[in-house]
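Missing here: one protein chain of the complex. Every other protein chain is in place.
Right, chain A next:
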Amino acid sequence: MKDRSMVPKAEFESYYGRPIVRPPVWTHDIASYLFTGGLAAGSALLAAGGQATGDVTLRRVGRMTTLGALGASTYFLIIDLGRPERFHHMLRVAKPTSPMSVGTWVLATFGGVAAVAGAAEFAPLLPSRLLKRVLPPVGDVAGFGAAALAPALATYTAVLFADTAVPSWNAVYPELPFMFAGSALASGAGVGLIAAPGKPARRMAVLGAGIELVAGHRVEHGHGLLSEPYQQGRPGTLLKAARLLTAAGAVGAVLGRRSRVVSALSGLSLLAGSALTRFGVFEAGVASAKDPKYTVVPQRERLERRSASSP
């Protein structure tokens, strides 16, 4: 039963079993970034919702989480570079063919407005009366700005992974952005459930978890041989655990609405689920690049289909 595969054992040739495409040189820092970036996006939406509905706690917690997640994101992105001291070389071009360049500019802009919104929460503590008056409304504008950019921040990372020769990342490009968007929503809702549980956070939890689970199911089962790395080995285990935690978090968010403790546990479960989703997707891609089977067999099948259709 374990690691059961729907795909017949593939026969293929290779050069001493060596990989053809090069396995990513990225480390788990990038998987962590996927999580923190998604968390920043999800909590920015939560903060903007709190802002729009006059829920001060939700707004404050959302903005502070965004700031923290943003700091962590920047850290993970920079230490994963081969030359961290050259991180600013990312800013010398804006290149539409590079999802990483697009993402850099999205993150930089998002970071700017999210920082202003976060700073506005400290206005009452400031000595200047002018700043005390001006900062909150400016922060509100910035908060909505951050919320407007948040969906781009949460989904560009899916394009970043898909636009590679890594077989199992490339193949799932139609569903991966939905999986990441749902995961980001679920993690943002998780923060809300821990700090200020209420109807909006619960709804967000259910919607986010739902999107993540449906899209994730298609990633894990809809792509034949290239879905295999999402089911097997360590990535398979990670994703299975992620599914359980995410589903449990969403169910707990609804059923535990009268209990602060159950809500907080559900929030934690959603956050853990979101993080494991990112690590699972990351590792599945790496596994698919390491085994030449995932490069050769789908390409062979494509060639055969092509020669069959044009005699």
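We take it that a residue touches a chain if its C-beta (ideal position, glycine included) is under 8 Å from a C-beta of that chain, and two chains touch if they have at least 3 such contacts; residues count from 1.
Note that contacts and distances are computed from a predicted model.
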If you had to name the missing chain as UniProt does, which of "1-carboxybiuret hydrolase subunit AtzE", "Cytochrome bo(3) ubiquinol oxidase subunit 3", "Chemotaxis protein CheA" or "Formate dehydrogenase iron-sulfur subunit" would it be?
-> "Formate dehydrogenase iron-sulfur subunit"
Where A:Leu39, A:Ala120, A:Leu135 or A:Ala158 are the choices, the one touching the absent chain is A:Ala158
Which is it among A:Thr36, A:Thr246, A:Ser274 or A:Thr295 that touches the chain not included here?
-> A:Thr295
Residue of A:Arg86, A:His221 or A:Arg260 touching the missing chain in the full complex | A:Arg86
Mind pulling the chain A residues that touch the left-out chain?
-> 12-16, 18-22, 24-26, 41, 45-46, 48-49, 52-55, 80-84, 86-87, 89-90, 92-93, 95, 97-101, 104, 147, 150-152, 154-156, 158-160, 162-166, 170, 173-178, 180-182, 184-185, 189, 199-201, 203-204, 207-208, 211, 289, 292, 295-296, 299-300, 302-303
